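Below: one structure, written as C-alpha cells.
Omission of a single protein chain aside, the complex is shown with its protein chains in their original locations.
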Amino acid sequence: MTDQIPAILVLAPLFGALIIGLAGQKDHRVCFPVTIVSLLVSLFAAFGAVVEVVRSGEIDYFMGGWEEPIGIGIHLHIDSLNAPLLVAIGIVSVLVAIFSIRRIGDKNTEKTPHFYSLYLMLCVGLFGITIAGDAFNLFVLIEVSSLTSYGLIAMGSSRRGTLAAFNYVLMGTVGASFYLLGVGYLYLMTGTLNMQEIHTIFLANPDIASSKAVAISFILILIGIWIKMAFFPLYGWLPNAYSYCPSSSACILAPLMTKISVYVMIRVMLGVFGIEWVFASPGYSNLVVWLAVIAILAGSMLALAQREIKKMLCYLIVAEVGYMVGGAWLADEKLWGLTGSLYHILGDAAMTLCLFLAAGIFAKRFNAIEIEDLEGLFKKAPWTAAGFVVGALAMIGVPPTCGFFSKFYLIRGGIEANHWEFVVALLVSSLVNAVLFFRIFEIAFFGNKPPEGHGHHEEEVAELKEEHHPEIPTWTGTSSLLVASAIVILLGIFNGEIVELIRIGLEDLPQFASRL
Amino acid sequence: MRLSQIFATIAVVITGCILLYGVSDFPGFGDPHSPANAGVPGSESVSQYFITESYGDTKVPNLVTSVLADYRGYDTMFETVVIFAAGMAIFAILGAVGGGGQPREQSEEPFFVNGDHSRIIVGTTCRLLVPVIQLFALYVIGHGHYSPGGGFQGGVILAASFIIIALSSNLNAALRRLSEANYLRIACIGILIYAGFGVLCQVLEGNFLDYGLLQPVLLTDGPEMARSHSMLGVEIGVAFTVTAIMFAIYANLSSRGTLRDGL
Partner (left out) sequence: MAEFFQQSFHAHFNFWIYVILMMIGLWALIAKNNLIKKLIGMSIFQTAIILFYVSLGVKAGATIPILDPYGNKEQAAAYAEESDPAKGKNEKKGTEEKGDSSYVGKKSPNPDIMANPLPHVLMLTAIVVGVATLGVALSIAQMIFKEFGSLEEDEILEIVKGGNVDD
C-alpha cells in the first residue's frame, strides 16, 4: 500500500468531490461527512509519505507504469522538501472543513454541494501541485486549483467579491499562461517535460543551459508564479479577492495558495534549473532580494493603513510572501535562507490559518469587521481570542511560536549572505506587526477606541458584513482554531526536527553536496 | 491616452522585446532535428519514442490519442477535472440549483412557438440535423484511435447537438432531453469512469492508469490491446463529462443561471 501513497493523496479528495456531485445534490447532509473522510484519508496518506520519506529518502511514482525511458509518462515525486508540505495541506484542509460546517450553507443552502465539491477539488489541485514531477502536469494542476478558487471566491454574495474575482481570473490566467509559455521554451530546448530529466540535460549540456531561450523560460516561469503568489509588484489582485470572499473560502485559500506557489518557485529553482545556474550571476539574486525587501516593507506599511481586519491580514500575506521569496533568493553559502523559507512556508500556513479563522469567527458571531468593532470582544470570546493572540504572536515572532524560528533562520541566512537590507526589512516588519497587533489587543482587551474617523468606506464595510449569522453554533470553528494555534506552537517547539528534515532534502540534491 | 493604456503599452513593449529576444535563439521553424523533435545529444526526445514505439506499446495508430490517454493519461484526467470544476464553479457563481430535475414550466411546444410559423423551417431543419450530428459525435469518440478525434472533440460535438436544440427552439426543449440533475450526474459519472479504470489498475497491483494490467479483466490478447481498449473506455468517460458540462455551461450562461428561456 505504501507505494501507492502519491496516487491516494490526490485520488481521495477527487472521489470525494465526485460523490458529492452525484449524491450531494439530493441530500446535502452527505456533503460534510464525505469531505471530512476523504480529506482524512489524504492526511493519513500524507503522514505515510513523511514516514516513508524519513525511512527511505524519497518516493517516486510513475503514472501508468511508464518508467523507462524517463519522461514518457508522468512522474510524481515526494522527498523531504515536499512531504512536510503535504501534511500541512492535509491539516489545514481538514481544519477549515470543520470550520466551514453549516457555514457556507446558512444563507443559500443550495450551494452547499457546490462549495464542498469545489473545496475538495482545490485540495486535489494543491496535493497534485506539491507532488508533481512533470512541468506540464504542474500547469494542469495549477489550473485545477485556480479554477476552483475562482469559483470559491466568486460564490460569495458581495459585489466587490465578484469584481475581485474577475480581476483574479484575469491575473491568474496571465500567470498560468506565462508559466505554460516558460514550460514550452524549456521543452523546445530540451525535448522533455520531466523536471529531473530537464535538470540532467542542463548539467550535461552547459551550452543549452546558458542559451538565451532557457534564461527567458526561467524569467517567464518566475513571473507566472509571482503573479500566482502575489509577489510585490504583482499583488494587486490578492487583498480584495481574499477579503470579500466567504470566510470559509478565505480560510482555505489564504494559508495555502500563496505558499504552494512559493513552493513551486523553490522546486523550479532547485529541481529544474539547479541552484548553481540560478545563482550564477549575483546581480539577479540581489535584484530579487531587493524586490522582496520592498514587498516586505510595502506589505507591512499597507497593512498598517487598513481598518478592516481581513484586509490587514491580506497585506500581511503580501509581506510574508516577501519573506519567503527573499529567503529563497538569499544565495548564502550554507543555504540557511532557503531552509528558513521552506520552514516558513509551513509556519506561515499555520499562523495565517489561525488569524483568518479567528477573523472569520469574529465576523460571523460578533459582526466585527473593522478593528474598532473588536472592542471588548476578547472577554466575550476568550477561546477565539486565545487563538488570535497565538497567531498574532507568531506573526510578530515571539519565541515559542514558529514565527520566531523562521525569522531566526531567515536572518541567519541574510547575515551569512551579507544582505543586511533583508535583515533590516525583517526586523522592521516584525516591529510593524507588533505595533499592529498590540493596537488590536489594546482595543479588544481594554476597549480603548481610537478617535472616530469614519470616512466614506461604510459601504465597503457593509458589504463585508453581509454574511453575518449570530445564531449559528461556533464550537466547530473555535475547536479548529485552537488546534491550529496548538500547531503554531508545536511547529515552533519541534523546529529542530523539521529543519533537519528539510536539510536532509537539500543535501540529497546533487548540487549541494559541495555546499553543505 | 488613459493611464491604463500607457501602462499596457509599456508592459507589452517590454514583454514583447523579452520574448523576441528569446526567439532569436530558437531552432529554426520546422527543423526536424530541433531538441523538441529529436532530443539533445545524449538524450533522445520523448517524441521520438512516441513515434517509433507507441504503436508497439498500445496498438493505437493515432499517436496523439495514445499519448493523450495513456502516456499522459494522468494529465488528461485532470483536464477533465478542470472542465468539471469549471462547471461546478459556474453553478456556484450563477446560483443554479441542482436536484429536482423537472424542467421549469414553460411552453411545451418544442420546435415552434404557437402561432409563430417563422421558426418552422429552422426547427424542422435542426430536428433533422440533430441525429446526424449525434451520430457523427459518436463516430468521432469511437474512432479517435484511427483518425483525429476522441473524447473531447466528440463530447463537444455531442454537446453542440443539444445546444442546437436550445437555439432553434428554446432552452426548455433541450433541458427536457438533458435535464439539470442529469447533466451533473453524467459529468460525475464521466470522471468516475476515467478514475475507475485507473483505480482498477491499482487493485490489480499496478500503478494508477497502468492499463496493461487490465488484460485479464478485458479478456484481450496481450496487454497492448488492453491498453487500446482501456483508452476507448476513458475517452468515453471524457466524452460524458465534456458533453454534460459544455451543455451546462451554455444553459447557465444563456439564461443567467435561471435555466429559463435562454437566448
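Here are a few things to note about the model shown:
We just call them A and B in the order they show up, numbering each chain from 1.
The rule is simple: a contact is a pair of C-beta atoms (placed from the backbone, for glycine too) under 8 Å apart; a residue touches a chain by one contact, two chains touch by 3 or more.
Keep in mind that what you see is a predicted model, and the values were worked out from it rather than measured.
The missing chain, though absent from the display, is touched by one residue of A:Leu181, A:Ala209 or A:Ala425; that residue is A:Leu181. Among A:Val37, A:Val54 or A:Leu170, only A:Leu170 touches the chain left out of the display. The chain that is not drawn here is touched, among residues B:Thr52, B:Thr125 or B:Asn182, by B:Thr52. Contact between chain A and the unshown chain involves residues 136, 140, 143, 147, 150-151, 154, 159-160, 162-163, 165-166, 169-170, 173-174, 176-177, 180-181, 184, 187-188, 193, 456, 458-460. Contacts to the hidden chain, counted on chain B, fall at residues 2, 4-5, 7-9, 11-12, 15-16, 19-20, 23-24, 26, 28-32, 34, 36-38, 45-48, 50-53, 55-57, 59, 61-64, 67-68, 72, 75-76, 79, 82-83, 85-87, 89-90, 93-94, 146-148, 152, 222, 224, 249, 252-253, 256-257.
Here, only the chains that are shown with their structure count from here on.
Mean C-alpha positions place chain A and chain B at a centre distance of 30 Å. For chain B in complex with chain A, the touching residues are 18-19, 21-27, 34-47, 49-50, 70-75, 78-79, 81-82, 84-86, 88-93, 95, 97-99, 181, 184-185, 187-189, 191-192, 195, 198-199, 202, 206-212. Put simply, chain A touches chain B in their complex at residues 4, 7, 11, 14-15, 17-18, 21-22, 25-26, 61-66, 69, 71-74, 108, 110-111, 113-115, 117-118, 121, 124, 128, 134, 136-137, 140-141, 143-144, 147-148, 150-152, 154-155, 185, 187-193, 197, 200-201, 204-205, 208, 211-213, 215-217, 219.
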